[in-house]
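What follows is part of the complex, with its chains left where they were.
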Amino acid sequence: MARKDLLDLASLDRSEIDHLLEQAVPFKEVFTRSVKKVPALKGKSVLMLFYEPSTRTHSSFEVAAKRLSADVTNFDVAHSSVVKGESVRETVETLQAMRTDYIVVRHGRSGLPAMIASQTKASVVNAGDGAHAHPTQGLLDAFTLKEVFPEPEGRRVLIVGDILHSRVARSTSKVLKKLGVEVAYLGPGSLLPRTCPLGIPRFTDYEEAMRWKPDVVYLLRVQMERQEAQFFPSLREYHRVYGMTHERLKRIEDAGIWLMHPGPVNRGVELCDQAMDYSRSLINTQVENGIAVRMAVLYWLKPREG
Amino acid sequence: MARKDLLDLASLDRSEIDHLLEQAVPFKEVFTRSVKKVPALKGKSVLMLFYEPSTRTHSSFEVAAKRLSADVTNFDVAHSSVVKGESVRETVETLQAMRTDYIVVRHGRSGLPAMIASQTKASVVNAGDGAHAHPTQGLLDAFTLKEVFPEPEGRRVLIVGDILHSRVARSTSKVLKKLGVEVAYLGPGSLLPRTCPLGIPRFTDYEEAMRWKPDVVYLLRVQMERQEAQFFPSLREYHRVYGMTHERLKRIEDAGIWLMHPGPVNRGVELCDQAMDYSRSLINTQVENGIAVRMAVLYWLKPREG
């Protein structure tokens, strides 16, 4: 049964997640064809509403929509002085009046996509809201993991970095847990959540975390533009304590551990240069899968009639 | 008989206005379908040339063009250092050489779209030029009024605000007068035109204006970015003297008066919060009708051959 919106992953049950991940498979298969496009959403309109700039996520959704043959319009809030002074509510009423079919929204405030969804008949896709959720990131990570481990139950993913403020950590943990994957967190004590409703082990020490024997190390991006850097003595220090250094890379290679990162990578911070060429890196695969998964999401959602 | 350009409403006769408003009806009907798109301008190209940013008008024209199946290209003058130094004439020669079919232009200088139209075979649509004209705004306002009053002759519309510098007031007044609607102005004496060729009553006092018994109160946007604010002691004072306050809202509700505004609204300035939910507000309807009317305009115009 289709839903109207995708706001977070908490509300999706296992069968819905399975359905989305299965649906992404034929969409990804389309990318190997000469014409990487299907007519599934021909005549439908997708409006991009990005209050925070994000070249990659924006492009990924835009390419996904176009590969479904939808029309994409950018509602350019970032460069508009007028709309900045306008409350989001007025913007949403405008979009509702424009009768777009899908709205892809990114905003720094948690819960804003849900508010928008409640006021419009369009299907709303949350492309990241504050520290709350980034559901398509969670889905694409799950999809990527399943390509490597078709039976992911019991596999172990160690997420490293600023867990506390990360919507990626939140959404990816949620979907992985639903698939029966074991998740653990590694980061500075001040950047780990104090309580973990999902019963997720928390480590502050790299060695200790490795003894947990992860199948995948998932490095979060250090959000330098959000001044997270203040939590670390220095970026160099971050790299030394939590980064994928050259030494650690050799160790995970020997152990056959996979590497993930949501991108864009801060080289020399989360990853050493050599990690870019690591044979078990899934970073670029995540980008490709992001488009397939977003196609599956847009195709699955059903805007309200009328 | 089709025209090449839509530059202002003064040159359109009554039958042309009627034709455009009638043509917008089936286009609006398309919005209630699952696929909100018609192949009317398939293969045609629309170039957006916005020297002033305007997220809403830009999006409205872009969506209108795409619903007609046209291709839309943004000629990004706002972010281009090169083109800023270039005279408009060179830009127009470039556009003419690119052989686009339609040019939608917004510029701070009155008469600039007409100058462009004279130099290109493309159909030019004025999307607002200085204090001169905003013809599609006038048409969408007329269309919206006719939905409420199918026989608009003799109906009364009170336009409130900075009439003197408003291209919206100018274009909307013109088209309403052509439809036989009575128009009056209300605003500070310094912001009313000194003479009114169309014989439009002018009020400076709200009470006096209400005794004129309008069917519609049309609030203009206070253009804060254009420093119109200097004409008022304060925005609070503007709201108190000319805004739709909570008290006035109750009075127009009792009198069954409709509310219009071209958007985006400055809440607390032109309108109190409660006015956003006013049952006789046509503000969101204006947005929706804007797309239908712009589709009708693009469909009606005929670029010159060759």
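Each chain gets a letter, A and B, in the order it is written, and its residues are counted from 1.
Convention: a contact is a pair of C-beta atoms (placed from the backbone, for glycine too) under 8 Å apart; a residue touches a chain by one contact, two chains touch by 3 or more.
All figures in this text were calculated on a predicted structure; none of them were measured in a lab.
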| item | value |
| --- | --- |
| Overall copies of the shared sequence [whole complex; 2 in view] | 3 |
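Operating definition for what follows: only the chains that are shown with their structure count from here on.
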| item | value |
| --- | --- |
| Approximate Å spacing (C-alpha centroids) for the pair chain A, chain B | 40 |
| Contact set on chain A toward chain B in their complex | 42-45, 47, 71, 73, 75-77, 79-83, 85-87, 89-91, 93-94, 96-101, 305-306 |
| Interfacial residue positions of chain B with respect to chain A in the complex | 31-32, 34-37, 53-56, 58-60, 62-63, 66-67, 78-79, 224-225, 263-267, 276, 283-288, 291 |
